[in-house]
Every structure is written in C-alpha cells, then in structure tokens.
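Yeah, one chain of the complex is gone here, protein chain that is, but the others are all in their spots.
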Amino acid sequence: MIKKAFLILLVAFTGYVFFVAASARPFGSPRVVVSKRYLEKGLNETGSQNIVTSVVVLYRGFDTLGEVTVLFLAATALAALISGFPFERKERTEPSLVMSTASRYLFPLILLFGAYIFVHGHLTPGGGFPGGVVIASGFLLMFLAFRKYRVSEGGLIVTEGLAGFFYVLIGLIGLYLLGSFLASFLPPGRLHTLLSGGIIPLIYILIGFKVGSEMTGILRSLKGEDENG
Amino acid sequence: MSAQVSGLIWIVYFMLVTAGIFLLALRFIFGPTASDRVVAVDGMTTVTTALLVILALFFRRVIYIDVALVYAVLAFIAVLAIARYLEGGL
Amino acid sequence: MKVSKWLYTVLVLLLLWLFLTGSTSMEEVIAGIVVSVLIALFASDIFTEKGLKNLTPKKIVCAILYIPYLFWEMIKANLDVAYRVLHPKMPIRPGIVMVKTRMKSDLGKLMVASSITLTPGTFTLEVDGDTFFIHWINVKAEDVEGASEQIPGKFEKCLLRFLD
Amino acid sequence: MWNVIVGEILLVIGAIFLFLGSLGIFRLPDVYNRLQAGTKCTTLGAFSTVLGVGFIEPHWMVKSLLVGVFLLLTNPVSAHAIGRASYRIGVKLWKGSVVDKLGEYREGKNA
Amino acid sequence: MAENIIFYGSSIALAAIGLLIALTRRNLIKIIIGLDLMETGVNMFLISIGYRRGGTAPIFDIPLSKAVDPVPQALVLTAIVIGVAVTALALTFAVRIHEKYGTLDISKLREMKW
Amino acid sequence: MTFWVIASYFLGGIVAYVLARPSRKIGAFVALLFSIYPLYALIPALDGGFYLRFTVIPYYLHLSFRLTLLGWFFALIAATLYSLSLFSAYSEKRDSFFLLSSMFSAGGLMGVFLAADYLTLFIFFEIMAFFSAFTFIREHRRSALKYIIYSLVGSYAFLAALLVINRSTGSLEITPLSGFGGSVPAVMSLFILAFWVKSAVMPFHPWAPSAYADSPHSYTPFFSGALSKSGVYGLVLAFFYIFAGFFKSHHAFGYIFAWIGALTALFAGIYALLQDDAKKLLAYSSISQLGYVAFGLGLGTSLSITGSLFVALGHAVFESLLFFVIAAVYIRTGTTMLTEMGGLIKKMPISFIALLFGIIAAAGIPPTVGFPGKWMLYEAVLEKGYPLLAGAIFAASITAFLYCYRLIYSIFLGPLKKEFRDVREAPFPALVPLLLLLIPLLFFGLFPGYVVDVTDSILREFGYLGVPHTPAKLLSGLGTFNGLAVGITMGAAFVIAFLVHAVFSRSRKVSELNNYTAGEVAEGVSMHYVADFYKFIERELHGFLKLRVEALFNWIAEGIGGLGEVLRRVYAGDIQAYLVYLILFLGFLFTLYRGVLRW
Partner (left out) sequence: MVSPILAIVIPLAIAFLMPFFSALSRKSVKWVFLAVIAFNFYAAIMTFLRVLSGPILVVTAGIKPPFAINLLIGPLGGLLFLLFEGVAFLYAIFLLKAEIKEPVHRFFMLFLLNVAGATGMILTGDLFNLFVFLEITGISAYGLVGFKRDKKGLEGGVKYLILGSVGSTLFLLGVALLYSQVGTLNMADIAGRIWMLKKPTLYAAFIMFLVGLGVEAELFPMNAWVPDAYEGAHDTVTAILSTVLSKAGLYALIRVVFTVLSPQKAFLDLLLWAGLITLLLAELSALRQKNVKRMIAYSSVGQMGLVVFAFGMGSLFALQAALFQAVNHVLSKGVLFLSLAIMGKKREGLELENLRGIGRELPVTGLLFSIGALSLLGLPFLSGFWSKISLLLSTADLKLWVPLGLVLLASIIEAFYYLRTIGVFYTGTDFRFRETAFIRLLPVLVLVFVILYLGFRPGVLAPYLKGAAKELVDRSGYIGWVIGGLKP
C-alpha cells in the first residue's frame, strides 16, 4: 500500500513537473517555422490539397517509409514469434447467422470504402494508413463472422512485398531522375482533382495495399488455425 | 455563403449529447457485467458518429464526414469483435 | 452466373463509390471502376447469390417502398422506448419469446432480424435456423404463443417480395 | 431557408433521441432491455442528425446519408451480437422478466 | 492558460495514468495497456502543440484563412502506427509468455535475475 | 640493438609457441636461442636507445627506450636468469602456452629496464604482469588472479602518478621532477606503490608466497630472482632519480622506509621458518632478502645503496639457484613439500652441492655473493648510527641461518623415504643452471669489486659518491672487507674440517632408509624432524602471527565482491522495478534541475 502510494506520488510529481515545463509555451500560437511554408506553398508545390498528406508523403516521406517499415517489421516479428504456437482452442462458438450474413454483404463495401480512403488521401482526411486499416478491418470482420474464412498467405505476402518494393522503387526513380530520394517526378497535376499531387496518390495507394495486407497478415497470424479450419 | 444554424440549436444539441455521453459513461463505469459495458460502448460509438457529423457542420468542413464514416466502420467491427470475444468465439 | 454475380457486385460498388466521391468526373469514375472491378474479382462470390437477378424493377420498387415503412415502424419504436424510459415507473414486462420466420435466404433472415430489432419493443437475441428468439420489452401473457405472426409477420409480407 | 429550419428540427429530434437512448441504457434494468433502448433510440437519433445535416448543407446529403445508412445496417447487427453473447455467457434476465423461451429451448436441446 | 490546462493537463494526466498502470499492475496485458495509454497521452500532447486558435484542418478543398499546424498531425500519424506495431508485438509476447510460463503475472517472469 | 634486445623475446615467444605445438622440446630450445640473443647483445655494450612512435589521439604518444647503466645492470641479471630458466623448462617439457607467456613476460621485464619514458615503463610493466600471471593461471587460477590483482593495483597507481605528472609537466620522459607543481608525496606514493608491490616488500607481499609456490618450477627462479628486480629498479629510480630532491630533503621518509625494509626482512624470515613447502619457504626468504634491499635504499647512503644493489644481485643469484634446485628435485620426486622429502643427498649429489652453496649465500656467509652486500648494509647502518634498526636487521640475518638449515636438512639429510629409493640425479638440462649459477655465486663473493665498479658508476649518475674498492676489497668508514682473503681462509678451514671429519670420524654410518628407531612404526606419522622443526616459534608468536595484513586485503576484496553481490540485485529481473528505476531517475533529474524548472 505504501509502495503504491509512493508510486502514485512519484508519477504525479513527474507529471506535474512536466506540465510546468510543457506549459512554459504560450498556447495556441505556435512558433511556426517549417509548417508556415507547408501551408503557404504546399498546395502549389506538391499539388495535394491535404497538406497533412503532402507532409506525410513528401516533406516527411522518408519518415513514412520508415513508418511502413515499422509496420512491416511488426508483422514480421509477430509472425516469427507466433510461429509454432499451438492454437489448441477447441470450444469456439459458431458466429450467428445474422452476423455472418451481415458481414458477407458489408465486406466488399468496406473494402471499397478503404480503397476510397487511400485513393483520395491527397483530397480528404484519409490516406494509405487509415485506408489500409479499414481494409484490414474488413478482413477482421470476416475472421469474426466465419470460423473458416481464410486469406491466402501467398497473396498477402505478394501484396505487401510488392507494395513495399514499389514504394522504394518510386523513391529510387526520384533519386535517379531528380537526384533526390522520393522526389516527386510527376507534375502536381490539376489541383483539387483526383489526378493531382504528383507521386502522392501513387505512394498512398501502395501504402494502402501494404498496410491493408500487413494488418490482415497480423490478424491472420494472431487468429491461428483451429482444427476445424 | 451557407446558411447559419441558430446558436440555440447548438447549445441544445451539445448539451443533450453531452448529457447522454455522461450517462453512458456512468453505465460503463458501473457495469455491472461486461456486457453492460459493451452496451454502453456501443451506444457511445453511435453517439460519437453522430457527433462527428455534427462537428462537420459546425466547422463547415464536409471532409469531416469521411472521418465519421471511418469511425463508424471501425467502431462496428470493434464491437463485434468484443461480442465475439465475450461469447468465446475468438 | 459468375459473370452475373461479378457484374452485379461491380455495379453496386461503383454506385457506392460515386456516392462516396460525390463527383462524376471522368477520373473518379474510372478510378471507381478499377477499384470495383478489383474488389468484385474476389468478393463477388460472398457478396451475392443471385447476381443481376436482384435487379428486376419489381424488386427495386419493393425495396424502395420498404424504407418508409421501416422508418415509420422505427419512429413508433422510438416513441415507445421514450415512453418507457421516461416514465418514472418504467412500465416494462420483458421476456424472450420464440418465433418462426418464413424467410429462406440468409439475407432475408438478416433483414427480418434487423427490422425486428429496430422496431417497437423487440430485438433479435438469437437465431437458430428459422427460429428467432426475440427479446420483448412488454410481453403480454396472450402474446407468447402468437408472437410469430405479430412480430416478423408484418415485415415478411413486404420483404418476401424482393428478397426470396 | 426552409431546409435549414427542417434541418434544425431534425437535429433537435436527433439530439433528443440520442439522449433518450443513453438514458435508456442508463436506466433500464438488464443488458437486454438496455440494448432495446440503446439500439433503437441511438440509431434513430443518429439518422435524424445526419439527415438534418444533409438538409442544412444539401451538397453533403449523399455522403451524410451514407453514414446514416451504415448505422442503420450495422447497429441491429451489433446489438444482436452483444445480446447473443450476453445470453450465452449467462447474463441473467431481469428478475421482472416474464418468460424465457430461449432458456427452455436450449434446455430441451441439451436434454 | 485554460487551454493549457485542458490540453496539456489532460494529455499528461493520460500519460501519467498509463505509467501508473504500467507500474502497479502485475498483469502483462494491463501493463501493455498502460504503455499504450502513455503513448496516447504523448500523441495528444503532440496534437495539441499544433493547435491554433480558430484553426481548422489543413486541407485546402476550400480557401482557408487559418489552418492548424500540419506537421504534428503527420508526426502523430507516424507515432500511432508505430504504437500499433509495438502493441501488436507486445501482445504476441504476452501470448507466448502465457504459453511458456502459464501466467501473465509479470513478477513471475524472473527466470533471469541478478 | 636495444630494439632487438626486447623484440627478440616477443618474436621468440611467438616462434616458440608455434613450434612447441608439434614438439615441446623444439619449442623450448628455440625459445632458449631467442633468449640468448639479448644476453649476447647486452654483455658488451650500452648504446643510446631508440624511439618507437605510436601516434595515438589525442596525444602523440611514443615509446622510447634508453639503456642506462642501472637498467643494464638489472637487464643483464634478468636475461641471464631467463635463459637459465629455459634449461629447466626444457627438462620439464613445458607447453607452448607457457613458452609464449614466459617469453612475453621476460620481454616485458626487459622493456621495463630499458624504458625511457613513463608510458613505456607502464606498458611493459603491464605486459610483464599479465604474462607472468599467464604462466600459471591455468593450474593455479586463484594465486594467479591474486598476483595479477596486486600487480594491477600497483600498476594503476603508477598509471595515476604518470597521468598526474603528464598533466603537470606535459612530458612523459623519465627525468628528475623539479619544480613539480602537484603534491609530491602523493604522486611519489602512487609512483612507488607499483614497485613496492612488485618487489613484494611488506605489507604488499601477500601475493608472493602463493605466486612463487604455484608458478611453474622452472619459471619461479626467474620470477623471484628477476621479476622482483623490476620493483627494486623502480624504487631506485624513484628515490635517487625522479624524486631525489624530495627524498634527500625528507630524511624521515627514508628512515621509515628503512624500517619497513628491516621489518620485512625480519618477519619474512620468521614466516619462512614456518613453511612446510620448500617453495613457500624460499618465497618468504625472497621477501626477506628484498627487505634488505629496501632497507638499504631507505638508508640512502652511498654504501647502503651499493649494498642494496649488491644484495639484489646476490638475491638473483642464490635465490634462483635455490629455486632451480627445488625444480630439479621436483622433476624426480614430484613434490616440493619438505615433510615429504629427506635423505636425497646421495641420490642427487650435484643438486645437494648447489643447494649447499645456495644456502651459504642466503645465510650471508662469505665467500659467497650473499655476504658483501649485507656487510655493506651493516656497515652503513652502523655508520648512520641507528642502533634499533641495526638490531632488527641483525635479527633478520639470524632467521636466514635457521630456515636455510631447515631447507637443506629436510630435503637432503635425514632418512630417505621408501618411494624415493630409485630416484636419480636430475636430468642434465635442469642441472645446467645450478652449475652455471655457482660461478657468479663464488666469483662475486671473492671479487665483489667488479660489481662495485658498476654500482659506483650508477651512483655517480645519481650524484652520489662511490664506495672505495679494489676487485677483492671493499672499504667502508668502519672497516674493510677482502673477499678473496676471506675466501681463501674459509676454503682452507673447510678443507681442514673435511679432512678432520674424514680421518677422525667415529660415527656409525646408517642407511638413509634406517628409521633410527626399532620396533613398530606408526604409518602416516612423519618420523622426520622437519615436521615440527620450528613449531615452538609458531607457538611463541602465535598471537602476533595471526595479525596478517593479508587478511585486511582479503577483507577489502571480499567487501568489493560482496558489494557487487548486493548491487547486482539491482538487476532483480522484475520489469516493474526497472520501470520504477527509470521513473525515479526522471524524478531525480527534475529535482536536480528544480531551479531551472521552477517548481
């Protein structure tokens, strides 16, 4: 009890002091240095009307490649760690008919919605990551609703492998053509339409595929295979 | 450009929804069973979805509706997952 | 049949796409077609059983007519709940009753179950074959046996026309 | 401007039903009754809200309705899933419940 | 100052609660949840840094007079994905540990000490 | 030339390591060849030295060597002893790893004597310490580790001194420290600690008995006779060269050091009496002899320094001779325990003769190399007029008689054990060092002046006057010692005594196997005198002997170990504890910076 109280005090103290340090900055008027330029020039420079997207895919695109790698890494590590795990659940209940039927009909719609999100990443507050997650959630729905629903591992591997590879390839094309990795070698295009943003939609589509297949792969690994299917 | 919504409406709307969320939170906290909490969560997701759409109107940004849609999809699947977990179907 | 299923799926998806984008510009439509085609390639089997046969004019009209009916039922349901919730004494007599459905297809059962849930005082707790178990918020003694007609019956009349 | 008026009314109705749904979840006695209230009222409340938004900003109607339709399609399913799971793991009916056909049915099946 | 307290205070409180959970709970899953909360707190902090009074989402589908800082949003996106990755991995560890040790009690994981 | 004096050992070590894998004898032989080159190079000449440049950031460090007379004196001793020890190693069929480490240790020692700067000195000191430990770390890990830890404490103390000196003077060259800014006594203490430890002068001796006893028998002579001289070398450098100014002006320092030396000589002698292991006995004897050296250095007069250097030389000769004898005996008997031997005189006559001369020298009896140095030390202390000190050092010389007697008696006299009935004389290579060492043992005893020629030059380099002498004669303020005359007298007396004994002896000759007594012999009870030879001393000094400084050092070591045991529990395996540490550290940092963070 004393230990717990001590820990609470310690954490509270840490939080308090940190709050003091954090709130030293006057709130609501940040010292905008780089983002000022993004907001002022980003639209014309990159062609993406969603500035967050242009920051994610271009200005900080290298981060995003790393981010994709992190997800890939987690999927890999997870698959490695779970490998050989005895999934010996025998007493799984069957999903209800209502649920499985609903899932069946919702599944393509959710996939489409996911695709919509990552295709329009430069126009709406979406992008490859949420789009990919929505797609994976569609697969999750199927896993939940059908005990025997299967996703081919080969398909997932091919998708994520190629998506990742093409991502790097696009970066390398930029390096080759413009001397800079991930440089946008496509024109900004017609603003506010689907065909804008240079390489941004391209990359976001790849990310969507990659994230979708990776998250699905993670779910697949965690689901395991029970003896019925 | 677009029509203004009366301030009173906002007040009424947000007050009611806030009160609702508060009640749901109470149910979530007091349970008593796990199912009760899931029911509270499920209710909350619907309320939140509505709230996101309303916020789109409040800020006059249609793009936020996409957010509401994503949220609705994910919340639905999450609730299903919890339900399946509860009945031992995972 | 396969092509029919696939085409049907593509059409539905493309429609949804257009709703989502809210635009009919060339590139959006093309993108929509590409996406729909891709998804339909591996999802059409689970999405539909009858394919394009779903799209007869009669079925479409019935489906559209079903919507206001459902809404009317929903509003009644909500007022009912409002009454029970707001009433200080909470006048409820809950219980679970068993009903049979006439719907054959999965989709039909789903629609019936969902409709039941959204309409006054009832919600579908469990489905086993054609037997539905309904949680009823205000069970009257005489209802327990005649529930089958009372609850799903009213939807089924309508639903049977465009689903089964 | 009529559309704004309609929209506002719909919004208020939506808010009221959302609140009532929450109140139902809070007040009603057991999981099953709470689900009754929760599903019906919140769904209608949300639908009313999106419809209202669609009226106020007509350009948004399609998209906004998509949200509503999605909720309409999914909420009964999730309520069903929760209710079924609760029953299966043995969450008791409220003591004032009058009949439990499902319990009888399951007993008959097991016997 | 009020905004300071709301935004910073709540994100730091969230992080602190997460930390406290990680420090006091014995169950590995709960510890992972605690860490996740901590991360969420930090992400909230990051997001609130980018806030500007009257700012809106930096998406130029309409002309904007004032947008919030897009950079923290991009950062948080990355941080969230990373958090998901770590959490997934951590949960896998939990699964395997439960298999090998028969428990999720973190204090039983002392095969190697001193 | 100087370069090859050192490099020859390292090169030879590697070559011998490789060749000894197929054949140990070839390896030992090659090692011997490589060890003879430095001897050959050292005997004739003193050349200027050389520099090796090692560019190390952040400093431009270089290794430099220089052959000084003092270094030459010790280097020659070391090179000789090392070559001799390889003969013995040849008989013992030492393996490749031993050859490598012993060659490297010899190279390290050579580097110490030839170093021209502190860093070089330190480097070779380290090499010497590590590789001498490696010669026996495999068989006797505990004593080797003990030895290396003592050495490291010393050499790191030296390193610290080196760093201070470099910080103050900006140079690492070994030169007298004048106008030194820092605290001289502190630096000097650090500096001499290394050499103090290495020369095993009390109280830093505890490593020596176990290390000498446990090191390979063929290596111990070099270990004791030469490696310990690196300590003497360093002390001489410190007292009379580097810190000469301080040493001259602070008489108390020298006086105290002389006392430390005298007490070392005395107590180590007493301890030597009580040992049952011949090598331990010799180890304490060695410590005792180095006590004499320290004593002489502490007195700080020309005569005493000369005496010290002479004792150092003598010690190198007779102590290693004695160890070589033990090695030879061990080859045949497989033991070094005094209580397990006896009566070997007829079986191993050459070894007996060598041992006899060795103990005569160790006891400080003319005309051997053991006497002149001690004579000079006695003269010096009397000249100085320190009667108590003189008493202590005389008492020490009595102990030497006693333990020497015990040594020869236990091994060669008395009854012969049954199991040694068929023992033969040691193999020839093991006898070579015995025979060769007898030459300097007698020659420098008869003609101490040749040694004093060298020491005089050394002293003059340090600004001291020499000791008046002729080849055979030494002059002190109080008297004269003529080695040759004494030698002739003693020799004549010995011949006469032998004749008298041969002619007039009436004693009955009994077999060495005779147990002297008839009747039942209890098995397992040693009938040999030596078992309880000096037990009475142990009884009398019981309380005092328990006060061992070793216990203090062990206590410190165990304390550190125990601290480690406690501290490693910080790593408790509990992840939440780890998290708490992290948060505590955060809290600590906040507290540390509270002024800045304003709370």
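Order of writing sets the chain letters: A, B, C, D, E and F. Residues in each chain are counted from 1.
FYI, contacts are C-beta pairs under 8 Å (C-beta built on N, C-alpha and C of every residue); 3 or more make two chains touch, one makes a residue touch a chain.
Source: prediction; values computed, not measured.
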Neighbouring displayed chains - absent chain, whole complex: A, E, F
Contact partner of the left-out chain, one of A:F6, A:F62 or A:F87: A:F62
Which residue of A:G174, A:G189 or A:G212 touches the chain not shown here: A:G174
Of F:L152, F:V184 or F:M490, the one touching the omitted chain in the full complex: F:L152
Residues belonging to subunit A that touch the chain removed from view: 18, 20-22, 24-25, 30-38, 45, 58-63, 65-67, 69-70, 72-74, 76-81, 83-84, 154, 157-158, 160-161, 163-165, 168-169, 171-172, 174-175, 178-184
Contact set of subunit F toward the excluded chain (per top definition): 54-59, 61, 97, 119, 123-124, 126-127, 130, 133, 137-139, 141, 144-145, 148-149, 152-153, 156, 159-160, 163-164, 166-167, 560-561, 563-565, 567-568, 570-571, 573, 575, 577-579, 581-582, 584-586, 589-590, 592-593, 596-598
Chain not shown, touching residues in subunit E: 15, 19, 22, 28, 31, 35, 38-39, 42, 45-46, 49, 69, 71-72, 75, 78-79, 82, 85-86, 89-90, 93-94, 96-97, 100-101, 109-114
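Assume only the chains that are shown with their structure count from here on.
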Steps in the shortest chain-to-chain touch route ending at subunit E and beginning at subunit C: 2
Identity of the chain that, by mean CA position, is farthest from subunit D: F
Euclidean distance of C-alpha centroids - subunit E vs subunit F, Å: 67
Separation of subunit A from subunit E, taking each centre as the mean of its C-alpha atoms, in whole Å: 16
Whole-Å gap between the CA centroids of subunit D and subunit E: 31
Subunit C residues counted as touching two or more neighbouring chains: 16, 20, 110, 113-114, 124, 126-127
Where subunit F touches two or more other chains at once, by residue number: 580, 583
Footprint of subunit F on subunit A - complex, ascending: 7, 10-11, 13-14, 16-17, 20-21
Interface residues, subunit B side, partner subunit A - complex: 63-64, 66-67, 69-70, 73-74, 77, 80-81, 84, 87-90
Touching residues on subunit B, where the partner in the complex is subunit D: 2-6, 9, 12-13, 16-17, 19-21, 23-24, 26-27, 33, 35-36, 38-40, 42-43, 46-47, 49-50, 53-54, 56-57, 60, 62, 65-66, 68-69, 72-73, 76, 79-80, 83-84, 86-89
